[in-house]
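Excluded from the complex is one protein chain; the other protein chains are retained at their positions.
On to chain A.
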Amino acid sequence: MNNYSQSDRDRGARNRFKTAPFNYQRSTRLTLANLQVGSEVDGAWIIFNVGDYVHISPYNATHKDPYKSIQFTSPVRTGYPTCHAYLSARDGVDLLVGLGDGTVMLLSLRVQLSTGSKPAPVPVATLTPEGVSETTRVTAVAWVPRSDAGLFVAAYSSGNIYVYKKAGAGRGRPGETHLTGEGSGKFSLSLGSRDKAQAPSSTIQISGGGINDVAVSPDGRQLAAACRDGALRLLDLATGTVQCGFSSYYGALLCAAFSPDGKYVATGGEDDLVAVAGTEPGSGSRTSLTEQLAPATRIYRLGSAGQDCQLCLWDVQAPGEGDINSGAALLAQMSIAGGGGMKRNGSMGMLGGSNPRMSVGGLEAGSGHGGHDRKASLGKSTGICPSLPRLDMAIVQPIMEHKLHAEPMSDLLFTEGAIFTADHSGNIRTWARPQQDGGSSSD
């Protein structure tokens, strides 16, 4: 077979082609942690993953060497961290790390910060759902707010979402083994966990060709899933049913984030657009929208980090005229302008009035509520609104766009005082925000 090898035939290159780890899947993500356990490691920390490591840096010292680095050594090539989440918990089990091989680890930030120089993770539990192979990535993990860190979700590239209930938490037993969603019946438990109570309370399967990101609403009731088939699906977390959703203009959706008040959800996708939609499922949303007519001039600030290395900020105005027919009608769509093509990766956060948490990017926004009665023209069966024709999208400019990194950006994080940005090679930058809107909440 090698009779035809040519002088210029770069066989080395060929091999590299097949094994080249694509850094897009190893992108750096950011998590803010506020530890208040009455120990010497109390305080705010920035958690971020680079390669096989999860680094933990003091909030105001991300430019220095991390305070602690946890190395995830795995027998399989894909066992690197892909995502993480933190929520302060009474039992100290507050940190989730999802890995590329489908494993989710529950850790204690305090323990990790206090252990000596050993860089290994000290998992309280390691979850590997049955049927998850090393090629199934955990694409997002999230704690469910208002569950006292008793519930969390893990989303997979395969399209499964597992909802776990932490043992002992949630006296009301919020998630008592719901098996919901299509095909969930075949789910069986097989947890490699030392704590046998760490069982998924439910599993949700979405026919979305895989999930790229999930976000949980601030009230802990809704889950937004950014799917590879281009749909954003809003699910009722308790039942796992899809309530509503909308489609990208084209291509996969890559990230999702709720506004701090939970009224809106924002996505970024391969169509170079950032879209914002209401989260109220269909019926009755009209009244609730008119009710809020008075304070309707609320402005949401949205940020986005793009693969074009740019950070963009937009101001999105909540609708005053309330002409959104279905809950998930698009409120605004923003597209990357001129030099800024990109896919956003990582999470995207929204900043409303004065709140924390946001990320991900694009420019030019379009207010797309266009008065179409979309209920009559649903393209997909499950209440997913099809995208608007390009002509019907109004274009909105970002209030700021700036190339901040030399490498494609992968995540951003809003805090009260700053915006943290990260790129694919693991550089973290901090941008101070002007001090003004007091009275903000944090999580």
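Everything that follows uses one rule, which is that a residue touches a chain if its C-beta (ideal position, glycine included) is under 8 Å from a C-beta of that chain, and two chains touch if they have at least 3 such contacts; residues count from 1.
Criterion: contacts and distances are computed from a predicted model.
The chain absent from the displayed complex carries the UniProt protein name "ubiquitinyl hydrolase 1", chosen from "Glucosamine-6-phosphate isomerase", "Probable rRNA-processing protein EBP2 homolog", "Autophagy-related protein 101" or "ubiquitinyl hydrolase 1".
When the full complex is taken into account, the listed residue touching the unshown chain is A:Asp271, out of A:Asp101, A:Asp213 or A:Asp271. Check A:Ala252, A:Ala277 or A:Leu412 against the missing chain and you find that the one touching it is A:Ala252.
Touching residues on chain A toward the chain that is not drawn are 1, 4, 6, 8-10, 13-14, 16-18, 20, 22-25, 135, 230, 249-252, 270-272, 307-309, 335-343, 389-391, 406-408, 424-425.
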